[in-house]
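Working notes, beginning with the structure itself.
A single protein chain has been removed from this complex, and every other one stays in its place.
Chain nomenclature is as follows: A, B and C, assigned in order of appearance, with residue numbering initiated at 1 for each chain independently.
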């Protein structure tokens, strides 16, 4: 039997960290002995636990410690992080450390360095005395990559004491909620976040156009509630088609029925924008007169349109290399405090993968399984609003306007 | 080979009746020879077709004719309907005729009698010189039941020439529609139907309460837009719980979160209403002060609450025998011109089974498969609105009010 | 400020009971001070906690204690249960105690009486020195009903130490699981439960017939793996229609396409069974020769068919009064150790409401929201298998046969 002492500190009980710790040890067939357990006597007191963990042998013990580490376990005697060189570009050294999406620190040169750009399923490299979280395709030969868990500290989010919309809606994804109240609560969160200077990214799928919620999104951008738009070719093409022809994929979005010859509108739109030299130029030339893309350009809200194999055209601003698009998305998300995901499974999961766990994440979709999959893929902080995005956005905008008027 | 002459008349081509007729013959391995085919030369002219149908033998020919009959085929020489006696209560004679949900006439005593209370999967009996469509459990020993297709004429609905919301939304069930426009169109249909003195039934599931759409439904009832409410115990109990406690199944419907001890509210509500002697008495005594049931009672809108095995209590007005409930529902639906189904699969399909095919039917559900199943079970006239009932009802009410104000 | 001492004992940490306790106190704005906290040092040691809970006043404190009570809190000085008389039939005294679905004991006459027939959202009455859990409609005037939480003890289930299929599939409902492995694991659970003399109920919807899984269910019944069948009219009618005509709602279940004239088969089937005097008689007379109902009757497996407003006929064995059906279902479920729910939301939730929390519950449905709703309604022990019941049942049967052959 091999043993090692570990310690935990924080709101161990109501954040369920201690519960998870014991779960992990038991699930992995380990043993434990609690040396000390000090529960915070009052609401705001942290708790502290110290225990010995036993494994059958070194490998078994290490396996258990790896898992405990992910939920915040510390090994009391502080050790330097261990590094190994990447043997080639995009190739990792054995035993590399895989990141979580929680704030992470590495012990390097006797100090705790914060790991920059943390997000899940990446690796940590030390470059020029700083720690970066990077994806495998950015690893270059000779990079010093963190291996093992030694000297790495993860700070999982504590459950906030004050209840917010993010708490009451958390947990099970259900369609049987008072939707209007939820939208009010979200409107208030957005309003307050913006008051405090927070930044909001919107991730939107083309259903925003088809369901006529486009004007509401354009208004939110115009009024300064959106700091970044992440989407694809389809959203932009349909949005511009509405501006030019009043149709989305040839369907009259006022009357809700196909327009004769409307299927040409889609390709006409693409051709016109390409002929103009891109979305921005088409706006300057007066071809595009309103809508989501128009408001982004007019209000200097950055947008990133990532390509997909379903794209027609695509528009000149679309980034057709997905790895380039992904990298630009990651950079643009720096400093974002809240992400609102609207009716797009692919983009929601992709963006979820790029977010630290402390970014508030709202996922709006008619299909409950989009939210479930987002959480299954590790974006545990996401809350799901199972509703029709075509009604959600107009009502959200209206509620924000009501709050503005009151305050 | 056996042969028989049949004829069709009406908008055969654009209603696809002739297409279906040829399909049927080919699918059943029959043969045909067209004797005459006169296409209406202009938009409003009916078409006429006369053909000989061939079967391998009498049984085969009859099988084909049975299917052609359902889509409106007439056998030129008019014959009296054939009748046979029911050998016992709830027992049918061999070869009984099964109804469709289309308007149907039987040739009896040299005249075409309309079949009363037509709905699908029932039988026709002649009583006192009138033809009734009744379910199997209402057949009594000695009833003269229609057998075979002779002397029975079915008039399937023609596709209306003028496009309405019921046409443009028809066909495929899709969530990617401009929801707000669809709701506007439905609001206009409702408004115009009521102007003309039409009658509307609402079929509602308990999600109407959970999602805070209850006030909108109550307002629709108060303003005279609902002539009949069909639902179950749960809708009524949650509605009354909201009136008494402000919670639905213990969840605060304003804050959208559970109230401590709220799970008692459900049973308390049932107990209070039982103690008062029923919903009506509880309203008289001032225990129930608002909501769906309150408005029904105050505005003399009849309601039928059918029991289910999930019910707690149930409330005294709930009809616990399902066959009694079904019979009362059928009676109450007489003269109804439109049915709006809100977030309930069981009740929607049950009511769909009771409707003639000319009753306009709107089915609102977050889950597209509710609408698909409704149509699979024979309610082909249903149009589906795949959206969140919690946002649908308040917006529908608002749109109706806007139309009222304008006109 | 009012205070009261409470204590907890058991696997407090890994069963999250202590976490939930602190949550409850904080959510309700109470305060606490931990007097003693002894964590079990080793895997199998229970823990013990004693704390003082503070509320603003008596009402507030009681509110908190009510919630703590539900998760197993004990008030150290043992008091007798408090009782009040029901003022009328189906009417509850003020402050009545609402049951959970966990094993419950009441302190009466100086002893801890187990509450019989425990299930959720009911009340407890003392009759002849025994404690019964009954629904509101069985309360009769003068019944002594438990009020308040005093002298009531709830024993929530502890998380089992040994991992079983019920544990690994627990939690999130996902469709992206290795379905075949899950079915193997369930087959093993069923096999082992039967070896130990356990009893299994099957709750089945009509999709079992449409999807051709019917033969597998019949085989499971024949081979003794089913001790009780709970269903409705539709399952039985379609099953018998298959036996008589080879069709289900007129669709040939071998070829998967409608049979001409097949829509008559449904009513013919009902009429024939009614004419025979019921399902059992129709089997005796050789009209029904195989299938689910046939195997139930031949193998003396009890079945309960509860009516619904969608029913045609119904068959003589169907219980059309839902409250009578519900009562019979509750009685039949006594002693059942596992329930398998197959593609029916209504019946699954209804049966879930009738089960104690220690009955293993598997819910198989294509639609993940059926399982979510089942759990939202309080059947937290349910595990969901999101798959096609038409493939699930044949494979489950095959896997059980493989296990039988091996052992």
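Here is the rule we go by: contacts are C-beta pairs under 8 Å (C-beta built on N, C-alpha and C of every residue); 3 or more make two chains touch, one makes a residue touch a chain.
These numbers come from a predicted model, not from an experiment.
J.: Since one chain is left out of the picture, which of the remaining chains does it touch in the full complex?
T.: Across the whole assembly, the hidden chain touches A, B, C.
J.: Of the residues listed, A:47, A:248 or A:353, which one is in contact with the missing chain?
T.: A:353
J.: Determine which one of C:34, C:182 or C:201 touches the chain that has been left out.
T.: Touches the omitted chain: C:182.
J.: Looking at the full complex, which residue from A:274, A:287 or A:403 touches the chain that isn't shown here?
T.: The missing chain is touched by A:274.
J.: Can you work out which residue in C:20, C:194 or C:210 touches the chain that's missing from view?
T.: Of these options, the touching residue for the absent chain is C:210.
J.: In the complete complex, the non-displayed chain touches which residues of chain C?
T.: These residues of chain C touch the chain that is not shown: 163, 168-169, 175-182, 185, 207, 210-212, 251, 253-257, 366, 386-388, 390-392, 394-395.
J.: What chain A residues would touch the chain not displayed?
T.: So the residues of chain A touching the unseen chain are 27-28, 63-64, 66-67, 87-88, 90-92, 96, 98, 121, 123, 135-137, 260-261, 263-264, 266-268, 270-271, 274-275, 306-314, 320-326, 329, 345-347, 349-350, 353, 367, 369.
J.: Residue by residue, what part of chain B touches the chain that was omitted?
T.: Residues of chain B in contact with the hidden chain: 13-14, 16, 18-19, 22-23, 26-27, 31-34, 37, 39, 41-43, 161, 163, 172-176, 368-369, 372-373, 375-376.
The rule is simple: only the chains that are shown with their structure count from here on.
J.: So what shape is it, when you link every pair of chains that touch: line, ring, star, complete or other?
T.: complete
J.: Among the chains, which is located farthest from chain A on the basis of C-alpha centroids?
T.: It is B.
J.: Is the contact between copies chain A and chain B built from the same residues on both sides or from different ones, judged by whether over half of the numbers are shared?
T.: same
J.: State which chain is most central when centres are taken as means of Cα atoms.
T.: Per-chain C-alpha centroids ranked by distance to the global centroid put C first.
J.: Using CA atom averages as chain centres, what separation in Å is found between chain A and chain C?
T.: 38
J.: Take the average of all CA coordinates in chain B, do the same for chain C, and state the distance between these two points in whole angstrom.
T.: 33
J.: Can you work out the whole-Å distance between the CA centroids of chain A and chain B?
T.: Taking the mean C-alpha position of each chain, the two centres sit 45 Å apart.
J.: Among the residues of chain A, which ones contact at least 2 other chains?
T.: 163, 175-176
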